[in-house]
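This is the structure I want to talk about, given as structure tokens.
Heads up, one of the protein chains got dropped from this complex, but the rest are sitting where they should.
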Amino acid sequence: MKNSKNILEINNLKIYFKTFEGISKAVDNISFVLKEKETLGLVGESGCGKTVTNLAIMKLLNPKATILSGEILYQDKNILEIEEEDFKKVRGKEIGMIFQEPMSSFDPLYTIGEQMYEVCKTHLKLSKTESRDKGIDMMRRVGIPEPEKRYEQYPHEMSGGMLQRAMIALNLLTNPRILIADEPTTALDVTVQAQVLNLMKSIQEEFGNSIIFITHDLGVISEMADRVHVMYAGKLVEKGTTEEIFKEPKHPYTKGLMESKIRREYKSKTLPYIPGTVPSPQHFPDGCRFNPRCSFVRNICKEEEPHEINIGNDHLVSCWLYVNGGNKLEDN
Amino acid sequence: MKIIKAKNIKKYFPIRGGVFLKVTGYVKALESINIEINDFESIGIVGESGCGKTTLGRIITKIYDPTEGSLYFYDEKGNEYDVTNKLDKSIKSTFRKSIQMIFQNPYDSLDPRLTVGEIIKEPLQIHRVFKNKKEEIDYINELLERVGLSATYTTRYPHEFSGGQRQRIAIARALTLKPRLIICDEPTSALDVSVQNQIIELLKEIQNEFKISYLFISHNLDLIHHVSDKIVVIYLGNAIEEAPADELFENPLHPYTKVLMSSMPSWDPGNRKLDKVLVTGEPPSPINPPLGCPFHPRCTYKIDACDKIQPELLGAEHKVACHLYD
Partner (left out) sequence: MKDQTKRMVNAFFKNKLGVVGLIILIFLYIMVIFAEFIAPYSYMTSNRNYTYAPPSKVRWIHEGKFIGPYIHPLKRERHPVTLQLTYVEDTSEIVPIKFFVHGDSYKLWGIFESDLHLFGISKDTNALLCLFGTDKFGRDLLSRVVYGSRVSMTIGLVGTFISVIIGAIMGAISGYFGGWVDVVIQRLTELLRSFPQIPLWLALAMIIPPQWPSTMVYFAIVMVLSFIGWMGVARVVRGMVLSLREKEFVIAAKTMGASGFKIITKHLIPNTMSYLIVVSTLSIPGMILGESSMSFLGLGIKEPMTSWGLLLGQAQSLSALSSYPWLLIPGIFIVLAVLSFNFVGESLRDVADPYKVGERA
């Protein structure tokens, strides 16, 4: 997997929103690649720009959003420049998406079967009976019991976990090369989450798609991702393989998140935590956006934005502490 | 000293339909729960969403009346009061002052039309605590600073604050009447990950400072283990295991507790474990709960008795409701 080809390449993507409170720098100059057959974990707290990034890939951004710069390369074409008419053949067919709220990702007025038929008709030109066979087969493969019955049911007749399985089945109908899963298990209970995560893993082994897995939960990332990108306040602050990031987190924010995991040993001790609050996207601080909460802060952190530094092993970090290849900065 | 004792609490919510709102069925939210809370202790309640945790909290705070069972309240002198049904006039004020609540959703638990000052003042005014305006203001400012906010915030509105700050406001409000017990209903699950531990630390500090008891409700096992002396695991309205925190984690007995623990992600990419989880399906609907053990349709250790007889919660310090331990 390590040397596999890039399937998606995002360069210097910058997306701002105009809001009443001012300009919201939702996604600010981020770059990353998605490799073939890998699961890329995108982790960060709510509001850091994960969803906006992925809506940009799907060309589904709210009209209030302005894309100031950047490109999203898929099969040597910049998605941002493809006409909507042409992109319709890609969206849902080659790039699929699974959302956080299983209930609202289906149209409540149509049965699961009707919504599956819709997909089969548009992208695969299948007839009603053909898509029924395919849909029921797919539902069986994602572990939905009694798929013939479920195929005729409406979304509200199914539980959250079952709907999320149905969403996965719906996406797999076209066997997309890229699957974007935006907090797919956040609304589910842990025991159901475990089942859905296992399902996604086995699906990937079977179908060989690339997955962008978005979550705010580092625990889930540790189970799912091959590589992890950590996002904070519209920026990607750290990139690396999952092993690296969990073994040796470099960015103070990543470190803080790792330490925030409540471990058994902490009982009757003080829990470590990151001080302060997540800044609102209209008022990101100057310099490094994490600087007001960072316990290693230096003068330069408040003035200049750190750039990305490769510290080896494909491990990249945007933090002034590592400009000298990890040697201490002497300005404090 | 005891604060609350709940005996065999059952709560059924009627489902109504038709023009005359006839009862057509029940949501069986709680089945025969026993719980006792003493001064300065933390009881943890853990279970998946819909298992009845919030309902239990609201029965103890007298928002809901139980369908069956009894609830006793003990004042500071140790006198017992039966508060199963309507709160008696003589005890109402004492009861309300003694038990407070902190909620899951800090965007929902503060009235958007009131300023922070008015929000914190509300309980003081209901119970006419201060006659002197100045004293009241000083007290509110002191509380705000205690929970890590500036006293200048009193004139601002909740929407100007982040989730964590709002939860601090809610904590200040819960503290105003110097309660003996605070029900914390998932107080951190709606907060940013990096803010959750701050709030837990604040709750722990306050507990030690004011010697308060907590009934701590959460679906997060790690969190519950950290804050509780004793943990009750609930499944589909039934207490299925009850033990001191460390004991429960070192020696989980009930198959459901085991499943819950194994479903927690590993945080160790070299040692992934979710694919070893042995559970299928989701909790059934509390409208038609299964006969026998509520967990039997999902249980991998099921034996003959399981789908026929409901196991009782048995044991001394470590209680479990499972036929495997009969």
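So that you can tell them apart, the chains are marked A and B in the order they are listed, and the count of residues begins at 1 in each.
One rule holds in what follows: contacts are C-beta pairs under 8 Å (C-beta built on N, C-alpha and C of every residue); 3 or more make two chains touch, one makes a residue touch a chain.
Predicted model, so just to flag it, every value in this text is computed and none were measured.
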Tell me which of B:4, B:30, B:59 or B:99 is the one touching the absent chain. B:99
Of B:110, B:143, B:199 or B:299, the residue touching the omitted chain is B:110
Identify the residue among B:5, B:58 or B:318 that touches the chain left out of the display. B:58
Hey, which subunit B residues sit against the chain that's not shown? 20-21, 58, 61-63, 92-93, 96-97, 99-101, 103-105, 107-113, 115, 122-123, 126-127, 157, 159, 170, 173, 177
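Just so it is clear, only the chains that are shown with their structure count from here on.
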Centroid spacing, where centroids are CA-atom means, of subunit A and subunit B in whole angstrom: 32
Could you list, by residue number, the parts of subunit B that touch subunit A in their complex? 48-49, 162, 164-165, 192-198, 200-201, 219-223, 225-226, 245-246, 249, 259-260, 262-270, 272-275, 277, 279-280, 282-283
Listed in rising order, the residues of subunit A that touch subunit B in the complex are 45-46, 159-162, 189-195, 197-198, 201, 216-220, 222-223, 225, 242-243, 246, 253, 256-257, 260-264, 266-267, 270-275, 277-278, 280, 293
